[in-house]
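A protein chain is absent from this complex, but the other protein chains hold their places.
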Amino acid sequence: MKQRSALDMYANGTAWWETSISDIKKNEIIIRGYPIEELIGNVSYSQMLYLLLCGEILSEKKAKLLECVLVAGADHGPRAPSIAAARMAATCGISFNSCVATGINVLGDVHGGAVEKAMHLFYSTASFVAAHPQRSISSIVEEQFEKFKNEGKKLPGFGHQLHDDDPRVRRLYELAQNLVEEGEIEGRYLMIAEAYRAHLEQWKKKKITMNIDGVAAAIQCELSIPAESAKGIFALSRGMGIVAHAFEELKNGVLIKGPCPNRDDLVRYSGPSKRHLEK
Amino acid sequence: MKQRSALDMYANGTAWWETSISDIKKNEIIIRGYPIEELIGNVSYSQMLYLLLCGEILSEKKAKLLECVLVAGADHGPRAPSIAAARMAATCGISFNSCVATGINVLGDVHGGAVEKAMHLFYSTASFVAAHPQRSISSIVEEQFEKFKNEGKKLPGFGHQLHDDDPRVRRLYELAQNLVEEGEIEGRYLMIAEAYRAHLEQWKKKKITMNIDGVAAAIQCELSIPAESAKGIFALSRGMGIVAHAFEELKNGVLIKGPCPNRDDLVRYSGPSKRHLEK
Amino acid sequence: MKQRSALDMYANGTAWWETSISDIKKNEIIIRGYPIEELIGNVSYSQMLYLLLCGEILSEKKAKLLECVLVAGADHGPRAPSIAAARMAATCGISFNSCVATGINVLGDVHGGAVEKAMHLFYSTASFVAAHPQRSISSIVEEQFEKFKNEGKKLPGFGHQLHDDDPRVRRLYELAQNLVEEGEIEGRYLMIAEAYRAHLEQWKKKKITMNIDGVAAAIQCELSIPAESAKGIFALSRGMGIVAHAFEELKNGVLIKGPCPNRDDLVRYSGPSKRHLEK
Partner (left out) sequence: MKQRSALDMYANGTAWWETSISDIKKNEIIIRGYPIEELIGNVSYSQMLYLLLCGEILSEKKAKLLECVLVAGADHGPRAPSIAAARMAATCGISFNSCVATGINVLGDVHGGAVEKAMHLFYSTASFVAAHPQRSISSIVEEQFEKFKNEGKKLPGFGHQLHDDDPRVRRLYELAQNLVEEGEIEGRYLMIAEAYRAHLEQWKKKKITMNIDGVAAAIQCELSIPAESAKGIFALSRGMGIVAHAFEELKNGVLIKGPCPNRDDLVRYSGPSKRHLEK
């Protein structure tokens, strides 16, 4: 994305706040051209999100698949930093939306961020495949994989610290495959993701499964969603769990709940021994 | 909500992180009792949110109505502080989720917060109505309304600085009424909301419409959603617009975009004239 | 604070962004009238903060006392939710300032918020004292204290879940008393705070000490700082600890650190047993 100064753009005639997303006038709210009252009741949450983000109405079947991704990532319990941060916030006396913001704020490059990286990988691999129609996906994936390995980078979208056969992955993959069979999506990115998995498995000489980030990335590529928007989409998915957990803590009525009880095995000071200022 | 110390609760045998929302084990994710793989593909976004928040699966028709509320509030353009804050954040070099958090952080008591206040009003009015079966809703609403007026408080859920016939309100009200007619929801809270509107109109001697907060509140009451969770739900609704607008700004590639161009009518210093430190 | 619409104020001739704090022009930065280059090197952190917030330069001795309050609250270890939230954020791949924001976001009404409440109490008690010159502070404090008790409210500024003789409190109180003796501050609010402590002790029939919030509140009242700004000041005090702890975690290089290890005594699911969707 070309970087520019806001003042330059304004000097060149764009409005300071120029948007192609929505037009708000007295008693009229237009979203990407559509009057809001025609959208309400006729488009689903995932269709509305896609319309706002990408500008068009996603077909019902595709929207359903995106909704499955949103549902799948909604919660991973209070040991996830996003959930724990929101729950702790709920015990500190800030407004509920600020508790939710606290949780969403931590969904960064590391916590959920692999979706974006995997989408970049799958999109760039697909471009390469398209540019070399005579070569097999498998050989191109192998080549890209070697590049990743040589740069000492971890392939995004595979492996999980807890699950090695994640029930969300199996289910999402199956639902996506159904749409491939129905001709609703092409299946190109699912194929690329699977090729990476197979190569990784072969190289590691042990069973490797796609993780939730990997399958979510492949599906979002099938829907032509920009990679750079992945963290925003995940914020709305995990956001559901964040809302529910913060609310549960709020109902508990607990005050200033820290991360864990004060036990020596959990909290320990390892700095200098007691000392005094030199006078 | 009774307030307690986290240490006391832990001493009394609850786990430090005790939750009835989800159970996460190796290759198993249970949400309110349901295996996640049975939810994916079978429940919609709004059903998943309700399940996480309230513990049960909402009927499809009710879930559709909740979805309509989420869609209705998704965007109100870059002049809304939540949208503008997220767009400005996108020009400052933080991760996309943090842009979204910035927008959601400002959806407080004033910006979207009237839903919660209106829900409290409607729930407490309904309790009063239930406790006095011999009295008319209208007379009870009149009494409550007088109390509000006498305390100098503004009735939440009515009036808007821009719209006086908000297309979202008409549409949501109509869709909700359809469900009343089908017997899917009772319509008690819609009736109470309408009674308040009528009294306000009579008192102000001019046409008064419910605003989006008011109709959203009435619908969420019909679905037995706790008032205290309203800001969290709105965060996931407006979150869609926040994601889309932040992304648009990110694609623009603008750097450090402030709120407006630097013009004397827009930005002005009104403090003391130039002065110097006394030595 | 009278609430008004931004559009009304703009229509009445204020600029959209009108401020008496700073004037920024090409090669000129004026803060409350003072050229920035005359402030740099001549005013301390706490003088600059006071100038920005309250409009004038605080005397060196008073500024030193405010600095003591800032230093005193800087850290309370990783069991404080603000510190823990920032440390967890640092393991999630967001920018460092966003980690700091995550920590500061949770310093709300409950976590540090008692300073503001205690300042309101001390200011209103002082007004009452001023209006009744013939009555003793002690009798007025007793009366106010009864009111608090009768409303079932907790007196802010006294008691701590860990400390019953907080070393910060003793030290701050002593330093403030020194300034009273030097005639630099009046000592009225310290006297009021002490009167509340004495009454509370008498009522509870056990030793009661002021907590850090209480003594910080009394000192900030002595400096004529507005009660409503207390959470902002504390954000810059605890902000130091948040910065340091987030940075320590960042240097650790730990990925996605949740609140505690996954042990049954710490994390437990208490929701419904496994169940399945009805078809």
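A few notes on this one:
So that you can tell them apart, the chains are marked A, B and C in the order they are listed, and the count of residues begins at 1 in each.
FYI, a contact is a pair of C-beta atoms (placed from the backbone, for glycine too) under 8 Å apart; a residue touches a chain by one contact, two chains touch by 3 or more.
Computed from a predicted structure; not experimentally measured.
Note that the absent chain touches A, B, C when the full complex is taken as a whole.
When the omitted chain is restored, the residue from A:Ile30, A:Cys54, A:Val180 or A:Leu255 that touches it is A:Ile30. Considering the full assembly, C:Phe96 is the residue among C:Phe96, C:Phe128, C:Phe148 or C:Trp203 that touches the omitted chain.
Considering the whole complex, the residue from C:His76, C:Lys117 or C:Arg197 that touches the absent chain is C:His76. Touch with the hidden chain on the side of chain B covers residues 77-82, 84-85, 88-89, 91-94, 98, 101-102, 105-111, 113, 161, 255-262, 266-267, 269.
Seen from chain C, the chain kept out of the figure touches residues 1-7, 9-10, 16-17, 19-24, 26-29, 31, 35-37, 39-41, 43-46, 48-49, 52-53, 64, 67-68, 70-72, 74-79, 84, 87, 91, 95-102, 104-109, 112-113, 162-168, 170-172, 175, 226, 228-236, 239-241, 243-248, 250-258, 260-262. Counting the whole complex, the residues of chain A in touch with the unshown chain are 5, 7, 14-23, 30, 32-35, 38-39, 42-43, 55, 57, 93-95, 97-98, 101, 105, 161, 259-260, 264-277.
One rule holds for everything that comes next: only the chains that are shown with their structure count from here on.
A turn of 180° superposes the CA atoms of chain A on those of chain C, with the angle given to the nearest 5. Centroid distances built from C-alpha atoms place C farthest away from chain A. In terms of their C-alpha centroids, the spacing between chain A and chain C amounts to 36 Å. Taken residue by residue, chain B touches two or more other chains at 5, 7, 16-17, 19-23, 35, 39, 43, 95, 97-98, 101, 105, 260, whereas all remaining positions touch fewer.
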